[in-house]
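Got a structure for you, written out below as structure tokens; questions coming shortly.
Complex shown without one protein chain; remaining protein chains in place.
== chain A ==
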Amino acid sequence: MIRFILIQNRAGKTRLAKWYMQFDDDEKQKLIEEVHAVVTVRDAKHTNFVEVWDQLVSYALSVLFPQFRNFKIIYRRYAGLYFCICVDVTDNNLAYLEGIHNFVEVLNEYFHNVCELDLVFNFYKVYTVVDEMFLAGEIRETSQTKVLKQLLMLQSLE
């Protein structure tokens, strides 16, 4: 199950935060900061997965949030943006990596060569895309064509 989805830029600004689990506002803020700290120091020679015990830095996460011992973060960097998904430890890493890529491709199609500014100015549309593809912490629709069709229909209703 997905616990949360986060899109952040290198400076730490959140472009999208979708939570599938209950957290307080200050907890959410702390989580965002911690994820940013963990993910931005990793470069190409690291794997795309962060499990709590492997990094001393991410140990802070497990102290602040004891439930974090059962989670791991799968992230992928596209230009200046980090797309992070936090899932349970038992989930398939590689499949979620594909899920992230799928999502980014849809964004690309929808916004015609998406860039960070698109995500900033059309944030509510980005949320719609997320809701079309993920729901209740699971992947909902994987076909890019179908998702795009739905999005265009929704757009026409505006």
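Operating definition for what follows: a contact is a pair of C-beta atoms (placed from the backbone, for glycine too) under 8 Å apart; a residue touches a chain by one contact, two chains touch by 3 or more; residues count from 1.
One rule holds for everything that comes next: contacts and distances are computed from a predicted model.
This figure omits one chain of the complex; the name its UniProt record holds, of "Guanine nucleotide binding protein (G protein), beta 5a", "AP-1 complex subunit gamma", "Small ribosomal subunit protein uS7m" or "Septin", is "AP-1 complex subunit gamma". One chain of the complex is left out; on chain A, the residues touching it are 13-18, 20, 22, 24, 29, 45-49, 51, 53-56, 59, 63, 92-95, 97-99, 102, 120-121, 123-124, 127-128, 131, 135-146, 150, 153-154, 157-158.
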